[in-house]
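Only a single protein chain was left out; the remaining protein chains are all shown in position.
By letter and in written order, the chains are A, B and C; residue numbering begins at 1 in each of them.
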Amino acid sequence: MNNKIRWGVLGGGGDSLIGVLHRVAASMFDAYQLVGGAFNPDKQISIDFANQIGIPTGRVYKDLNELIAQETALPEDERMQVISILTPNFLHFPMAKQLLEAGFNVICEKPMTMTYAEALELQEIQQRSKTIFGLTHTYTGYPMIRQMKAMIANGEIGDIQKVDAQYYQGWINSIIHDAAQRSSTWRLDPAKSGISCCIGDIGVHAYQMLEFVTGLEVTSILADLNHLYDDNQMDIDGTVLLRLGKHKKGVLRASQIATGEENNFTVAIYGEKAALKWEQENPNYLYLLEDGQPLRVLKPGHDYNHPVSLDGTKLPPGHPEGIFDAMGNIYKGVAKAVRGQQYNPAEFPGMTDGVRGMHFIEKAVQSHTDGNVWVKL
Amino acid sequence: MNNKIRWGVLGGGGDSLIGVLHRVAASMFDAYQLVGGAFNPDKQISIDFANQIGIPTGRVYKDLNELIAQETALPEDERMQVISILTPNFLHFPMAKQLLEAGFNVICEKPMTMTYAEALELQEIQQRSKTIFGLTHTYTGYPMIRQMKAMIANGEIGDIQKVDAQYYQGWINSIIHDAAQRSSTWRLDPAKSGISCCIGDIGVHAYQMLEFVTGLEVTSILADLNHLYDDNQMDIDGTVLLRLGKHKKGVLRASQIATGEENNFTVAIYGEKAALKWEQENPNYLYLLEDGQPLRVLKPGHDYNHPVSLDGTKLPPGHPEGIFDAMGNIYKGVAKAVRGQQYNPAEFPGMTDGVRGMHFIEKAVQSHTDGNVWVKL
Amino acid sequence: MNNKIRWGVLGGGGDSLIGVLHRVAASMFDAYQLVGGAFNPDKQISIDFANQIGIPTGRVYKDLNELIAQETALPEDERMQVISILTPNFLHFPMAKQLLEAGFNVICEKPMTMTYAEALELQEIQQRSKTIFGLTHTYTGYPMIRQMKAMIANGEIGDIQKVDAQYYQGWINSIIHDAAQRSSTWRLDPAKSGISCCIGDIGVHAYQMLEFVTGLEVTSILADLNHLYDDNQMDIDGTVLLRLGKHKKGVLRASQIATGEENNFTVAIYGEKAALKWEQENPNYLYLLEDGQPLRVLKPGHDYNHPVSLDGTKLPPGHPEGIFDAMGNIYKGVAKAVRGQQYNPAEFPGMTDGVRGMHFIEKAVQSHTDGNVWVKL
Partner (left out) sequence: MNNKIRWGVLGGGGDSLIGVLHRVAASMFDAYQLVGGAFNPDKQISIDFANQIGIPTGRVYKDLNELIAQETALPEDERMQVISILTPNFLHFPMAKQLLEAGFNVICEKPMTMTYAEALELQEIQQRSKTIFGLTHTYTGYPMIRQMKAMIANGEIGDIQKVDAQYYQGWINSIIHDAAQRSSTWRLDPAKSGISCCIGDIGVHAYQMLEFVTGLEVTSILADLNHLYDDNQMDIDGTVLLRLGKHKKGVLRASQIATGEENNFTVAIYGEKAALKWEQENPNYLYLLEDGQPLRVLKPGHDYNHPVSLDGTKLPPGHPEGIFDAMGNIYKGVAKAVRGQQYNPAEFPGMTDGVRGMHFIEKAVQSHTDGNVWVKL
């Protein structure tokens, strides 16, 4: 028996990209061993997949119920210790709920739930069950995001006076401008995707990131969303004005109709003494601006970085790491928590991020629907 | 007697940077000859300055009244043909008014007036006097901005679905965080600087640029401004939500507390077919984005550019031109108009830009003061 | 029994960064299962390490001899199929030699051998043993390098007329300027590190890359190396003039005294019709230049890329992948070869790259020593 964390996965089979991402991430620090799961609603397909990826099939289950029943029947030192939920969005909440109630630690893909009410319910269960819950706001795993958070917490940019985040993509253009496609895609169907498309899918990443790096809480918002067509029920673009305290203002922009943009997520935090800027598509650069001083560009792996940033870099400076490495860092953080080791809260986002995120999504839609008015968070 | 345009200047003497900028710009295409003006309220200083910059002193005047009196007494073919107003902001309107009424063509620094009412009055005078009026929204003179405007007008990015402008500076930090300074600087005194600082000074550039490149008009706005301190009466930061037609939305962000930013003015226009992005601090690059296609970077002086862009480039590709060259292009455009030559409206901004800009400023402040509500433009 | 490739590793234990890199890479496509190896000269440490990374200890061996003896005693369908050599440089050759002679497929870290003679010997053995041999010129695994190679092979830039590569680092500054350190570090000791430091370590990467992407062979070289101090026996900087055919010239620059540079490896290939440029520190951008056309920036994961490039991208555009992913692609390519599947030669570098690389290193030193004269390759 080795001392790796016994890890199970729900979903993520077949050609699933997210499945690959989680398996690679889990492998990065030799901390997890995939022991089983339910990769597909069809058990035989799950078993075939287990064979394909080369894991034993004895703990491949028909469904979550079977998994919980059989795993809880195992001695504690054989039972799965962490289970990752990579299933379609609408299953995140019910699966997480069952798992947390049964005492399993969970890593859950975004969105955590479909509604804020569900999020609150999940939070209550987790607090009761004293389980560990990681939510894959993957971008927080980049070393320079961790560095940004650490520098701000350390007072290196002074009191924050302005925040600005952008998350621009263009992929929905090919759908939205075609009446047939926009009426049939699941992403634009509230019954299948919840009340928001753009804010729910990517705006919430920007929101979570702003709170993550600043350590501040957004207190109220005013949202202006865009549906682009009268027959489209879901936002595919939006700007959200933010308050993070008296005189602390900000703005968050998200779009899926920003033609030609890939995954252009940027964050800028302006403090009294300095500012920090970061771009997801070039994640290994952190820009430090000071009035009257040369711009400085910080990169991963240097001694000048904070320990929590260095902890997320595997190779020496000049060897670019990417999104798989960011996810790997989150898995590493969860592993520390599961093993009862000391860790920095920056190492993985969790329940609070999920609860606040769902609240943000619902309030953004409400602010927009009510006529672009301020709503408290 | 040569065929250069007889040019006069008000203000811009001594160490004035803006004076240098206008003189260099006027020299760029050998179109203007500086024949006189009133460079300083003290006539002797004006004369000394004329000597210093090597122009005859015979047409250096005590003040605007003397200038108008004596110039209008000259035969038409000796009279100043264009007069540039480079005096402090509060003098722009009264001087422009007098000059236009007297039949002079005017190039005026920004802001055109202190209020929207004055702007309307000036517009009425100009229309009546059939004079030419250029307003130095200098950034519109960059070749790649002209290219952007021409491409959009030509349908190359399709119907516009989203606009985004940012104008971030950090220079006011050194003032705003010092109680003594922020209560004494003229820029934060509404009596001296009008009702707005950040929106009035730079936000209006972003607003004008959005309308300039898209050819669209902003129809309504919702502004959220920031004063940062309770005892500061003027905005030094703000975000403005924009409507440019049904389902055409946008956002404009301006700040003077964006720590460490120099003159970070960017514009992004997203169309159904493609997008265009531009950054003032690297003005010779125009980014063309299409879904699923490689990013393209257009640069000045290439045959692939529209004529109005090529008209604003003096050297072959790879020789960077800058802000002086942009201003030179505006002077070149005004020269064409004064000489009755054909020109493209993209060659210089004018009265309409000034009127709409002042309206925007007042409405942005109103929207904010009324509680971040939509106001029509 | 699953269908993963049975994989063994020599070296790479403890805190070895290279060990992490190979294990993560091997995990990326679920193709390899680490079944054992000799991670450390001390068998107990090896066993402890196996426990630490969670693999069975039954096939942890004392040394290579034990490994070969016991593995070859196993039935063919249990025997290790690929063995990676991550030991100190001087062991690469003897270990590879033994393994290839015993019929094992090998993935070998760079440098393949210490001398060109050894390289030739190894090549002969491999050809005789019909084994698969991968050499980890890791940078060739980046999707945009594969795209570069495919575009050039496809004639998209026309006949090549100039090549230019740079590999600049600054890390040796802290050693070289200190007399004590430069006389004691193993890297500057020919007995331990072979005849070259800079060319042998990084120049050879640039050389291999130029041949890799162009499909051309360098025919002769003229090298000018720099030792910086008289008491330093090894090159730490050098420029190499290249011939790749009649009128096809190029230049390769490498340095470890390029102060402040991290791992600044760039390649530019100029063809009659177009040029391609790439930078290792931003590996997800490929620049396509044509005279008189806008610069184009190609990125991974788009349909416009060649299949061999797309094969090396796991996520949609906009999600940066890095050096671990590049190594993962090389492991994926070797896996195809081991399984007898069809693969593109671009998928992994091998014996020929190793042999030519060792030849290049020796000839570069000879060219320099002989007074910067042309030598044939």
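Definition applied: a residue touches a chain if its C-beta (ideal position, glycine included) is under 8 Å from a C-beta of that chain, and two chains touch if they have at least 3 such contacts.
Keep in mind that what you see is a predicted model, and the values were worked out from it rather than measured.
Chemist: With the full complex in mind, choose from C:Lys43, C:Arg253 or C:His359 the residue touching the hidden chain.
Modeler: C:Arg253
Chemist: For the chain that's not shown, point to the residue among C:Asn173, C:Asn282 or C:Thr352 touching it.
Modeler: Reading the full complex, the residue touching the unseen chain is C:Asn173.
Chemist: Looking at B:Lys162, B:His205, B:Lys249 or B:Lys299, which makes contact with the chain not pictured?
Modeler: Candidates B:Lys162, B:His205, B:Lys249 or B:Lys299; residue touching the omitted chain: B:Lys299.
Chemist: Which is it among B:Pro283, B:Gly312, B:Gly333 or B:Gly354 that touches the chain not included here?
Modeler: If we include the chain that is not displayed, B:Pro283 is the one touching it.
Chemist: Suppose we count only contacts with the excluded chain; which residues of chain B make the list?
Modeler: Within chain B, the residues touching the omitted chain are 2-4, 17, 20-21, 23-24, 27-30, 33, 50-56, 169, 261-264, 280-284, 299, 314-325, 328.
Chemist: Need a quick check: the contact residues on chain C for the chain that isn't drawn.
Modeler: 157, 161-162, 164, 170-171, 173-174, 177, 222, 224, 226-229, 237, 239, 241, 247, 249, 251, 253, 255, 257-261, 268, 270-275, 288-291, 293, 295, 372, 374
Chemist: In the complete complex, the non-displayed chain touches which residues of chain A?
Modeler: Counting only chain A, the missing chain is touched by 288, 292-299, 302-304.
Everything that follows uses one rule, which is that only the chains that are shown with their structure count from here on.
Chemist: If I average the Cα coordinates per chain and compare with the overall Cα mean, which chain comes out closest?
Modeler: Minimum centroid-to-centroid distance belongs to A.
Chemist: So what's the Cα centroid distance for chain A and chain C, whole Å?
Modeler: Their C-alpha centroids are separated by 34 Å.
Chemist: Report, in whole Å, the distance between the mean C-alpha point of chain A and the mean C-alpha point of chain B.
Modeler: Chain A and chain B have C-alpha centres separated by 43 Å.
Chemist: Please report how many Å separate the Cα centroid of chain B from that of chain C, as a whole number.
Modeler: 55
Chemist: Name the residues of chain C that each touch 2 or more other chains.
Modeler: 299
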